[in-house]
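Only one protein chain is missing from this complex, and each of the others stays in its spot.
Presenting chain A:
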Amino acid sequence: MIKIKSPLDEGTIKVLKAGDFVLLSGIIYTGRDAAHKRFIEIINKGEKLSFDIKNSVIYYVGPTPPKPGYVIGSCGPTTSYRMDKYTPKLLEIGLKGMIGKGERNKDVIDAIVKYRGVYFTAIGGAGAFISKCVKKADVIAFEDLGPEAVMRLEVEDFPLIVTIDANGNDFSKIGIEKYRRV
């Protein structure tokens, strides 16, 4: 199990290989469908995002509201392909890591290689389990979007699987091929 920190640096990106189990700690930002649409609108207008995207990690998640006394509600990953349309642009301006579930399209894989990023899979449907890794959560943008608002999360030992590394190796393809019997 490899322990890594976010924001990510080139040293970390270099050692991560598709299929590695990692524990991520540090600061990450949440963003899913509606937030991504707005990110791109903001970038296209030449305005600034509400967080420093350079070397940052975006987690595709829309948590449940926290119960009293809790930092966050259930917070497992949502399916990533819906963000594919917006992702290459974000990688181009400095995004390094993405956390979600499911496969990414060729444009995203190419952009991961070109801008040296990484795509992680979090365990889908393990929202209660993952909530225990979140130590702090603050809404920083788009509060009107409700569960789709952008949050700044402080996470500790968030378990992830490196799924597409900076060399473009795709663990979903490698894994499925290995266990296919048809």
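By our rule, a residue touches a chain if its C-beta (ideal position, glycine included) is under 8 Å from a C-beta of that chain, and two chains touch if they have at least 3 such contacts; residues count from 1.
The definition used in the following text is that contacts and distances are computed from a predicted model.
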### Query
Which protein name, taken from UniProt, belongs to the chain you can't see among "Succinate dehydrogenase cytochrome B558", "Protocatechuate 3,4-dioxygenase subunit beta", "ABC transporter permease" or "Fumarate hydratase"?
"Fumarate hydratase"
### Task
Using the touch definition up top, pick the residue from A:51, A:81 or A:115 that touches the left-out chain.
A:81
### Message
So one chain is hidden, and I want to know which residue out of A:34, A:113 or A:140 touches that hidden chain in the complete assembly.
### Response
A:34
#### Entry: Hidden partner interface residues of chain A, rising order
19, 21, 34, 61-67, 70, 73-76, 78-79, 81, 101-103, 121, 123-129, 131-132, 145-148, 159, 161, 163, 171-172, 174-182
